[in-house]
Structures are given as structure tokens and as C-alpha cells.
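Heads up, one of the protein chains got dropped from this complex, but the rest are sitting where they should.
== chain A ==
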Amino acid sequence: MHPEGNHSCETSPKARNIPKDHELRIVLPAKMAAVRRGLQTIKRSERLSGLPFDTLSNLEIILAEALNNVVKHAYSGHPEGIIELHLSRSEHELHCVICDTGQQMPNGALPSDQQADLRCTIADLPEGGFGWGLIRKLAHEVGYIRENGQNRLSFSMEVRTNSPPEA
């Protein structure tokens, strides 16, 4: 899976003290249908129980965009590719790392943030290019590195809990 090294999809050092029951690790084949099933698995995971609807909803939007980007771009033409996702949860934050061994991002960096101008005729409306805008609006600390043949996308999300997580 990692031909140029044995680097696993590790989360950030600050998240390593998190109890195991607050971590979620999922491995997906690089296919749209697998991404859909993976998102549903994550949303229903007991590890995320007690999170407010808005947080889960934003998480699903970010993950859908990030994972579909890996399928469509990094692993374009390579449905045998593997995506590894690691999610950890602390009291006020969710931290996520998504790894793949597909093509690196163009120029080795995150795409620039460009919101399309919608003051145009209907015929000229964009039908794509919304994904990164959504990720940037909903996630914090979005980071990307290419290392040892692996893409690592990471982000955090604030968790506003109105009530303590269910026991």
C-alpha cells in the first residue's frame, strides 16, 4: 500500500493521547460507491455518538468533498487505489487525516480558494469547482503534505456540544 515507505496514516502528535474509543480508522477502495458507504458508516459510528447534528452534517460535507477528490483526481483511472481515513475526537475538536498513494495535488499544494462569481447568465453558471470552497468554509487548519509517495490531507473541526456525549 505504501511502496516507498512504511508510513501509516498517523494523526497529529497532539491527538495521540486520545482514548482509543474516540478514534475511528477506515480504509476505503477509491470508488464513488465505497465513499458513499464509508460516509454512512462514519455518520452512524458509535465513536461519534452525541455529536450535534450540525457537526455531523458539516463533517459529512467535508469528508464527501475530500474523499471524492481523491477518487476523481489522485486515483483518476486507478479504482484499485486505497484511501485511509483517521478521525479522532477530543472534547472540543475533531481531527481528521486522509491518506492516499495516488497522484499528488497539482503543484504539490492545496488549490487556491476561488469562489465563482454567480452574477452571470444561467447558461454560464459553474457546474463544478465547489468542493474546496466547501472544505475551507467548514474546516479549520486544512493542511496538505506529500511525503514518501503519500498524500496526507488533514483538517480540524470545532465541536460545540450542547449536552455531554451519551454514555
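As a convention for this text, a residue touches a chain if its C-beta (ideal position, glycine included) is under 8 Å from a C-beta of that chain, and two chains touch if they have at least 3 such contacts; residues count from 1.
Operating definition for what follows: contacts and distances are computed from a predicted model.
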Name under which UniProt lists the unshown chain, selected from "Urea ABC transporter permease subunit UrtC", "Anti-sigma factor antagonist", "2-oxoglutarate ferredoxin oxidoreductase subunit gamma" or "Fe-S cluster assembly protein SufD": "Anti-sigma factor antagonist"
Among A:Ala64, A:Ile82 or A:Val142, residue touching the chain not depicted: A:Ala64
Hidden-chain contact residue, picked from the options A:Pro79, A:Pro126 or A:Gly149: A:Pro126
Where the unshown chain meets chain A, residue by residue: 32-33, 35-36, 39, 53, 57-58, 60-61, 64-65, 68, 71-72, 115, 118, 122-123, 125-131, 133-134, 137-138
